[in-house]
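To start, the structure under review is shown below, and the notes come after it.
Missing here: one protein chain of the complex. Every other protein chain is in place.
The block that comes next holds chain A.
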Amino acid sequence: MSDIPSELFRKILLRVPADSLLRFSTVCKAWRAIIGDASFIRSHATNQSSSTTLVIANSTGTRLFSLSPDSLDYNNDAHQVIDVMPLRTLYRTCVPRLPALPVASCNGLMLLSHYDVDKIWAVFNPVMQDFHEVSEFDHDSRLIGTGLGYCSASDDYKVVRIDEILRHGKIVYRTCIYSLRSGFWKVINDCPSDFPWLSPGVYLNGALYWRSWDFVIALDLKTENYDKLPLPPDLGKPFETRVDALGGCLILSCYYMMNRIDGWMMKDCEWVKLFTFGEGYGSGTRWNLRPVAYFKSKGQVFLLHDSGFFMLDIERNLAKNVTIDGLPEFFSCQFFPGSILPLDESYAVEVKSSAGTKRKRKKKTANKSFLRVL
């Protein structure tokens, strides 16, 4: 079977999850060359069909676990509880402490951002255990929004921060973008609104989205312009809403009294009702429902609540409890597609050769200083 040409191996390896890819570098020299190739790494990271895992962090953010969504499958109606595979300890990580999930993330990179002024921001790839320290910023402001996204036109990852500041006696929402390629911050147009709470932006197809008061704010990472998306009409009076990027779709969740949650999906620039859930489930206490995954081909939504998970079959409007073995008592989680994007010196080398400009890069020593302040 060694007659499989390397182009076919490349196609297969593009579908292999990130941590397995790193392991398969040891198969042979040809595979190491395929896996280490910059265009392969880029295609793998931006390929939405590459497998995602549920990443679960314990309450102190010192341990990460991963769970394959395949193990969440169920078809048997007789059972109300699904036991999934025990959690796999993931990335015995070099990060002493992660913030609670979800964090802003894009193509296997996480943004570790902090409200506190004395903590350094970093972009983190948990699979590669690489950091890119984001250069410091003047902190005379109030942080209201963060984000991490990818611009394919410039093949660049961009960190976004939105701060409420006073300019000429007026409150404005200043937006700054940090380019991982250039290593610099720049100020772009002000954000047209503030947000109900400090929110990580949601990345989907070249844009970042935040839930604002009466609309969803979108930031196109190529043009760096803002747009306002109206909410669905006749929403009633949800007491809370949120946006998520799930299953390649923008999902708006609206929370109502009596534990009801409505999910809307953005389809062809219009909101389409995806699911209604909650009435008849749970006991009247609020259980902090949050959709964490949408399995489009199966028509299922995976929801997190206070003490566990529900899997909702949309068509039948039927939900089941999902029990996960070995779950920490307190945890946070998010679905996360792994990537093997390098962030350390090798990224800097690529930056240098492709951009052709000389710039100051922080090397491994910077990582250490980041670890110290965490």
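By definition in this document, a contact is a pair of C-beta atoms (placed from the backbone, for glycine too) under 8 Å apart; a residue touches a chain by one contact, two chains touch by 3 or more; residues count from 1.
To be clear about the criterion, contacts and distances are computed from a predicted model.
*Asks:* Assign the chain not included in the display its UniProt protein name, restricting the answer to "SKP1-like protein", "Proteasome subunit beta", "E2 ubiquitin-conjugating enzyme" or "Pescadillo homolog".
*Replies:* In UniProt, the chain excluded from the picture bears the name "SKP1-like protein".
*Asks:* Which of these touches the unseen chain: A:22, A:100, A:165 or A:235?
*Replies:* A:22
*Asks:* So which bits of chain A touch the chain we can't see?
*Replies:* Within chain A, the residues touching the omitted chain are 1-5, 8-9, 11-17, 19-20, 22-32, 49, 51, 68, 70, 88-89, 91-92, 127, 129, 296-297.
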